[in-house]
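Attaching a single structure in structure tokens format; questions to follow.
Yeah, one chain of the complex is gone here, protein chain that is, but the others are all in their spots.
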Amino acid sequence: MTKPLVTALNLPQMDPLPPETQRYFDICVEKLGFVPNVLQSYAHNVDKLNAFTGMYNDLMLGNSGLSKLEREMIAVVVSSHNKCFYCLVSHGAAVRQLSGKPELGEALVMNYRVADLSARERAMLDFAVKMTEASAKIEEPDRQLLRDAGLSDADIWDVAAVAAFYNMSNRFSSAVAMEPNAEYHSAFR
Amino acid sequence: MTKPLVTALNLPQMDPLPPETQRYFDICVEKLGFVPNVLQSYAHNVDKLNAFTGMYNDLMLGNSGLSKLEREMIAVVVSSHNKCFYCLVSHGAAVRQLSGKPELGEALVMNYRVADLSARERAMLDFAVKMTEASAKIEEPDRQLLRDAGLSDADIWDVAAVAAFYNMSNRFSSAVAMEPNAEYHSAFR
Amino acid sequence: MTKPLVTALNLPQMDPLPPETQRYFDICVEKLGFVPNVLQSYAHNVDKLNAFTGMYNDLMLGNSGLSKLEREMIAVVVSSHNKCFYCLVSHGAAVRQLSGKPELGEALVMNYRVADLSARERAMLDFAVKMTEASAKIEEPDRQLLRDAGLSDADIWDVAAVAAFYNMSNRFSSAVAMEPNAEYHSAFR
Amino acid sequence: MTKPLVTALNLPQMDPLPPETQRYFDICVEKLGFVPNVLQSYAHNVDKLNAFTGMYNDLMLGNSGLSKLEREMIAVVVSSHNKCFYCLVSHGAAVRQLSGKPELGEALVMNYRVADLSARERAMLDFAVKMTEASAKIEEPDRQLLRDAGLSDADIWDVAAVAAFYNMSNRFSSAVAMEPNAEYHSAFR
Amino acid sequence: MTKPLVTALNLPQMDPLPPETQRYFDICVEKLGFVPNVLQSYAHNVDKLNAFTGMYNDLMLGNSGLSKLEREMIAVVVSSHNKCFYCLVSHGAAVRQLSGKPELGEALVMNYRVADLSARERAMLDFAVKMTEASAKIEEPDRQLLRDAGLSDADIWDVAAVAAFYNMSNRFSSAVAMEPNAEYHSAFR
Partner (left out) sequence: MTKPLVTALNLPQMDPLPPETQRYFDICVEKLGFVPNVLQSYAHNVDKLNAFTGMYNDLMLGNSGLSKLEREMIAVVVSSHNKCFYCLVSHGAAVRQLSGKPELGEALVMNYRVADLSARERAMLDFAVKMTEASAKIEEPDRQLLRDAGLSDADIWDVAAVAAFYNMSNRFSSAVAMEPNAEYHSAFR
């Protein structure tokens, strides 16, 4: 049975999925209860799916001086600037889950400046927002603010990489009208 | 001998490079005469380098209904909007090379609206620019304009993916102050 | 006992409250379970409180060709444009409650263009957004779009009045850092 | 005889006006020589008229640590940002009248940064403009600048309330194409 | 006796003025009652003064398919977009004088979209505004709108030249803080 489309493009999933992909999707169902639509949308082409998951998994789940929550916070704040429905719904849920603070997820979706943040968090989010709205104006003093907040150069690389990634992902999701899984809305409230 | 840094971050290349990376870089030197600085900048971490090249190679060199020149044209126009020095220098050279028209590379760097473009090219570049400046405002009529210009849904995926990728890459390059290789400036003029 | 402040300004509530105000607040507690912080913030001055509630109650609860849900939808979309935390939290909850569709509340907070809207709703929200971001560019054709969607001139007055009111309320709430009641976050999910 | 419409909406004045409204309008004629069109426009509905005048009279004529001229200066500067013809004409005249300086009214209409202002006035107007163009970015240091200029927290409430009110009023006037009374143009020049 | 400075720069007028300049200034006094401060500001250097007046006189007073009023209307609308105090004060007075309609001068200063304009005037002003805010987006359809409104290619040259000139003049006046002559404020009201 054909899976329903999760974007506005008529690009159905491979059927059957390659065994490695099927295993990956089975793990998603086991852990999350569903396969995130972003993965389903890429599943029309195994090379594109693997390239996307390769970068995503390194950035968001790999070793880093940034906690997973910090990376999700960056994802939400960038997505808020870009008004990406898919990413706000899915990563907003992740912030609520990882922080245990539903109101933090809400504040980052709506206006991160009102959230109760540490100086380190605020510095990371300000940098991510400047990258989002005016990357050509970033200069050495902007990076120095991150160092002053305790970040190493490897940490700055990771802040920049995560913020940049969601500037890609937000625009791609909006361009193809990716629909978020309904399960996110009520999760971790 | 340590390689000079090509960004503002103190993240030296692995030394020695893993054999597979070394082979990749050797091929770059053979084909281009140098290793693009973007690859050198990622070479502090083999996982990040492989994730980046995996996505880059699929997008820019893999099979697609878009020609390599069309993909490079999207790269330049997005980079012009974002004023990314690294990407304008390197992908501007690629447009000059692939098109054989130096003035086309210049026009796309400066203001793509004055370039002599086919209706298909203009439609792709307009979509890429709207994704760059106002992705949240993309709706079905925007995608329909691409279909009207003869693009398939798989082609639209690729336009969106390339435009999104350079919105990532531009922001990352600016955030870390990536320097372009000097060789690009005079190439294909 | 002094009530805690709900804005960044040191303007405590009248103590005791005037009897009519106390009755109004008692009704809030009975119906909602709490007194909305916006009312508490105005309660330092009975004239200002009465002027605000006079306008609010006429606009949002009075007779109108717009349903209460439609008025709340306008409130949320204007507040999303202005990134007002207080109004997004409180009126987002109202949209979830009145519509019975949590995902509609989320979509209007995040990017109303992706929501599943009737033509009438979309026309009202587009007009409200244009009023918010470029009111000086509104001309007769903008009003005609509302008439074409079935709105009477009295309805257009109400769309304009609600959209204008939240452009006031959003800015005021942000200017004084008004905190939303915690109860809203988990309501009607 | 029906009064001519003063907006683009076909919402005639109540005829006859309720006695209290007629008395209010008679006082306007006595004091100003005419009934301001904003009042005439609201006179299709006595509840809406009373809600508007209730808030207006409290804000602009009630007790405040801000002088009436200061409140009118805020009105003009906010209206200049929003390019509201009705409010610039009517409140520009008020600044000319209250200040006795026609050139001050002109400067606030055109570009308040060139006007000859006290530090207190400049601080209030800068805050009002930030509320107008980027209210979501207002944080504690913005309020502190007002305190440093000598304003109490009650004064800050009033600056915020007046600036917010004209962000409503400007948008509403533009949305319904409210025409200013001709008498304002030549007054107090 | 040294003339007072009319900008923020300490660049006094030549003393004595060259005879031709003195004659020019005498004619100004005879015709206008004063020497416009823009001329006084340039009078520190005869070459710069002559270059400026050469271009100004050709554009604003020379033969053209545009009437002098139309040229002044463009000047005011461009200056309104750029919020140039000097040019709004001086050219606003010129529109009041040449049109005999004080309210037209006011409307063009405040928001030209509300003014009562002919289709030809509106087309010219829309083109001038697009040149001011987004000149890089002007393409053939924009010029065609002017032709459709009855303008010849020579007329389009003149619209473009006048709109461009005030984009220069506005920025220069603001950059040096040029003060308008006080006489303009009450003239032609």
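Here the chain labels run A, B, C, D and E in written order, and each chain numbers its own residues starting at 1.
The rule is short, and it goes like this: contacts are C-beta pairs under 8 Å (C-beta built on N, C-alpha and C of every residue); 3 or more make two chains touch, one makes a residue touch a chain.
Everything numeric here is computed off the predicted structure, so don't read it as measured data.
All shown chains touched by the missing chain in the whole complex, by label: A, B, D, E. Shown as candidates are E:17, E:55, E:69 or E:145; the residue that touches the absent chain is E:55.
For the chain missing from the display, the contacting residue among E:37, E:90, E:111 or E:132 is E:132, taking the whole complex into account.
Note that of B:84, B:123 or B:175, the residue touching the chain absent from this view is B:84. For the chain missing from the display, the contacting residue among D:13, D:50, D:64 or D:111 is D:111, taking the whole complex into account. Screening B:14, B:29 or B:182 against the full complex identifies B:182 as the residue touching the chain left out.
Although one chain is not drawn, the whole complex shows that of E:8, E:32 or E:119 it is E:8 that touches it. Against the chain not displayed here, chain A makes contact via residues 136-137, 139. Within the complete assembly, residues 8-11, 44, 47-48, 50-52, 54-55, 58-59, 62, 82-84, 127, 131-132, 135-136, 138-140, 143, 153-154, 156-157, 160-161, 163-165, 167-172, 174-177 of chain E touch the chain that is not shown.
The missing chain lies against chain B, touching residues 83-85, 88-89, 102-103, 106-107, 109-111, 114, 174, 177, 182, 185-186, 189.
Rule of thumb we're sticking to: only the chains that are shown with their structure count from here on.
Contact with both chain A and chain D is made by C.
Rotation relating chain B to chain D, from a C-alpha superposition: 180°, rounded in steps of 5. Because chain C and chain D share one sequence, their contact can be compared position by position; here over half of the interface residue numbers appear on both sides.
Seen from the Cα centre of chain B, the chain whose own Cα centre is farthest off is D. Chain A and chain B, compared by their mean Cα positions, are separated by 22 Å.
The distance from the centre of chain A to the centre of chain E, with each centre set as the mean of the Cα atoms, comes to 51 Å. Multi-chain contact residues, meaning those touching two or more other chains, occur in chain C at positions 83-84, 111, 136, 139, 174, 177. If you check each pair of chains against the touch rule, the ones that pass are A-B, A-C, A-D, B-C, B-E, C-D, C-E, D-E.
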